[in-house]
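Here the structure comes first, spelled out in structure tokens, and everything after it is commentary.
Of the protein chains in this complex, all but one are displayed in their positions.
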Amino acid sequence: MDLFFFLLFAFIAVACAVSVVLQKHPISCALSLVGTMASLAVLYLLLGAEFIAMVQVIVYAGAIMVLFVFVIMLLNAGEESSKGRSWIAKIAGLPALAALLGILGYAMLTFYPMVGPKASLVHFGDFTGGGAKEIGTALFTEYLLPFEVTSILILIAILGAIVLARKEID
Amino acid sequence: MEFLIITSIKLALILFVFMTTLAYLQWVERKVIAHVQVRMGPSRVGPHGLLQPLADVIKLITKEGVLPPHVNTFYYLAAPFLSVFFALISISIIPFGTGVEIPAFHMGGATYGPYKTMFELADANMGILLVLAISSMGVYGIALAGWSSNNKYALMGGLRSSAQMISYELPMSLAIAAPLLSIGSLNLRQISDAQAGYSLGVIPHWAIFAFPAPQFFSFIIFMIAAFAETNRIPFDLPEAENELVAGFHVEYSSMTFASFFMAEYANMVTVCSIATLLFLGGWQPLWPAAYGSNFVAPLIFAGAGAICMLHGMNPARPFDRITLPVFGVIFFGLAGLMAFPPTVPILMPMFWFLGKVGFLLFVFIWIRATLPRFRYDQLMGFAWKFLFPVALANLLITGFLVALVS
Amino acid sequence: MDPQVLMQTLGKGVPTSWYLALSAVLFTIGVAGFILRRNIITVFMCIELMLNAVNLSFIAFAHEHRQVSGHLFTFFVMVVAAAEAAVGLAIILTVFKNRSTLNIDEIDSLKN
Partner (left out) sequence: MQNLWLIPALPFIGFLINGILGRKLSKAVVSAIAVLSVVLSFGLVVSVGLSSGWGEHPIHQHYFTWIRSGGVDIGWDFMVDKLTMIMLMVVTGIGSLIHIYATGYMAHEEGYYRFFAYLNLFMFFMLNLVLGANYLLLFVGWEGVGLCSYLLIGFYFVKKSATTAGNKAFIVNRIGDFGFSLAMFLIFITFGSLDFGKVLSAAPGKPVEVLTAIALLMLLGATGKSAQIPLYVWLPDAMEGPTPVSALIHAATMVTAGVYMCSRSAAIFLKAPIAMETVAIVGLATAVFAATIGLTQYDIKKVFAYSTVSQLGYMFLGVGVGAFSAGIWHLMTHAFFKALLFMGAGSVIHACGGEQDMRKMGGLKKYTPWTCGVLACASLAIAGVPGTSGFFSKDAILTAAYGHAPWMFWVGVVTAGMTAFYVWRAFWMTFWGEYRGGDAGHSHDHGHAHTHGHDDHAHAHNHSHDHDHDHGHSHSHDDHGHDHHGTPHESPWSMLAPLVVLAFLSLAGGFLFNVPKFLESMFPLHEEVPNEEMLMGVSIFAGLIGIALSYFMYVANKELPGKIRKALGGIYTLVYNKYFVDEFYDATVVRPIIEGSTEVLWHGLDQGVIDGAVNGAGTGSRSIGGVLKHLQSGNIRSYATWVVVGAVILLITVGMNGGLIR
């Protein structure tokens, strides 16, 4: 069952991610990204992170991506123009990406082997420490300072957004 | 396997009842508004127009679905589907009663059961968050419909809708958070159960009355935000007929058009159910059973049956002579069922829950009949400059009071 | 790797490394989008994709070590992403207003 869900949603996630990169129209990209995020939320559930899964949907898919869609619709952005050039991206881009993926994959498989005595398995229900209570407790004790700092960051972001948006008016 | 069968049965039942309800909600709305405006409302199709929904459905299904040439076909067709999908899926999490237990029984030589099931499709641990998550996804349907129609009115509607829904989600979440502070659970069933009991013997422990922090303001904020989230008057700017010629669904027709309406009514039912569960104590009766709250339902139904009978004896129209007594008998039967001791613990919670939801739905319709529409800047200003601060202050005070008591 | 052993293992659960590999793949796809795409909004979305990939590995590590800290990192990443989206999209709006283009290759006033 775990394997089935993992494979299904991993496939959806990757397919949507590829679609983000390959789709011509920004709206399609945005909706593909929502698909990736939603399937990631399911994977989070499988990993026992129920609260984060919900927040992923509410915040990422439900708010941030709506903002993206909103802006795309507002600008009525069409398909992108193919003007511009970057010789380095053309030459080094794909090899570098392949190397990156290779190294990351190698590292992960080295440290977390698939089989053998050191293999660690994810089984739904193994880890139940991802509820709202646990997160809240950790957030307001151990991570209180980062939490407060983040709130200040958000305040700054609001101010920045307002300042930038005011220009639009006048 | 057993679980799958029971769930399938529940699914079928809920789907049937729910879809019928959605169809009849339209009828109720038309009737209520008509009576508010001192009109008759639908009365031609069937007795008191009771068959009107059926006629509407048949009309919409058989109408030709126009696919305009200038639209983005994929998203144009996906949008109504998304809307209905997200609207219906959240119903599956909402508990609407305590549950039923069927003792083991013999049939045909084999023993079945015992069976025990709760009145809901899925008991989600984070039910309230899940509902929020799903409802926050609902905006995509409207936004996409607006955008893919390739029509400036539709686009305006879609833009308004996405901005409005993001804005009102904030006060709504904050209003939800306040009662959760004192209840201490995210599970909808536990939330409702936590509101059982009475102080001083009569005042129910519903969140809007609860000690130490009555959530009355939270309830009001939630309801206002709910109006906005469901695009209902006075916040129906995305579909404002006289500004945007029906807004985001201007290019839709037949079943695709009906889908948006279905989604709207389904969302209404969802938010009313959530409001009931969170603030009005779910299926907890208004006063204790010791003081006879269990007799309310039979009395109401019996009264309805008696009125039907009375009118049946003196019919206004020829066929009322048959239909009204039939209804009267049905009502009496229901009243008997409600008074029948073994079914009381099963039906009473459901009655109270549905009664409260029905009342809130009535409020929705009532307000639609009463209030004019907001202007767009007023709408946004109201959300950010009034509702949001008030919700924040309410949350703060609630948290303070809860911390003070505990 | 012995296929039979692998199948046995998979019957019990999914190896953590698969989640991590998925995260790596998604991250790389995000980077690829960043390098290859020219629409500034799409590029921005690719950044979000990378953040999501990293979040997945955080959650996987949290499961691996049975600690809630990974969830909190993810939480903070989400909050920062929300702030970033608000400011970033405001910037994009301003840029579009001033230059009427969303092609990042044409937005190069800082050159030289």
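Going by the order they are written in, the chains are A, B and C; count residues from 1 in each one.
Criterion: contacts are C-beta pairs under 8 Å (C-beta built on N, C-alpha and C of every residue); 3 or more make two chains touch, one makes a residue touch a chain.
Being a predicted model, the structure only gives us computed values, none of them experimental.
*Asks:* Based on the whole assembly, the unshown chain contacts which displayed chains?
*Replies:* A, C
*Asks:* Kindly state which of the options A:103, A:149 or A:163 is in contact with the chain not pictured.
*Replies:* Residue touching the absent chain, from the options given: A:103.
*Asks:* Tell me which residue among C:22, C:41 or C:104 touches the hidden chain in the full complex.
*Replies:* Reading the full complex, the residue touching the unseen chain is C:104.
*Asks:* Give me the chain A residues in contact with the hidden chain, please.
*Replies:* Counting only chain A, the missing chain is touched by 84-89, 92-93, 96-97, 99-100, 103-104, 106-107, 110-111.
*Asks:* In terms of residues, what is the contact footprint of the unshown chain on chain C?
*Replies:* Within chain C, the residues that touch the unshown chain are 31, 34-36, 38, 43, 104-105, 107-112.
Quick note on the criterion: only the chains that are shown with their structure count from here on.
*Asks:* If I average the CA coordinates per chain, which chain comes out farthest from chain C?
*Replies:* For chain C, the chain whose C-alpha mean is farthest off is B.
*Asks:* Whole-Å distance, chain B centre to chain C centre, using C-alpha means?
*Replies:* So the centroids are 37 Å from each other.
*Asks:* I'd like to verify one number: the distance from the centre of chain A to the centre of chain C, where each centre is the average of its C-alpha atoms, in whole angstrom.
*Replies:* It comes to 4 Å between the two C-alpha centres.
*Asks:* If you average the CA atoms of chain A and of chain B, how far apart do the two points sit, in angstrom?
*Replies:* That pair's centroid distance is 33 Å.
*Asks:* What residues in chain A touch two or more of the other chains?
*Replies:* 51, 55, 63, 67, 74
*Asks:* On chain C, where are the residues touching two or more other chains?
*Replies:* None at all.
*Asks:* Along chain A, where are the residues that touch chain C in the complex?
*Replies:* Going by the criterion above, the answer is residues 2-3, 6, 10, 13-14, 17-18, 20-21, 26, 29-30, 33, 36-37, 40, 43-44, 46-49, 51-52, 55-56, 59-60, 63-64, 67-68, 71-72, 74-75, 77, 80-86, 89, 93, 97, 100-101, 104-105, 108-109, 111-115, 119-123, 126-127, 129-130, 134-135, 138-139, 142-143, 146, 150, 153-154, 156-158, 160-161, 164-165, 167-168.
*Asks:* Give every residue of chain C touching chain A within the complex, in rising order.
*Replies:* 1-2, 5-6, 9-22, 24-33, 35-39, 41-42, 44-46, 48-49, 52, 55-56, 59-60, 62-64, 66-69, 71-72, 74-76, 78-87, 89-94, 96-97, 101-106
*Asks:* Which residues of chain A touch chain B in their complex?
*Replies:* Contacts found on chain A: 27, 31, 34, 38, 50-51, 54-55, 57-58, 61-63, 66-67, 69-70, 73-74, 76, 131-132.
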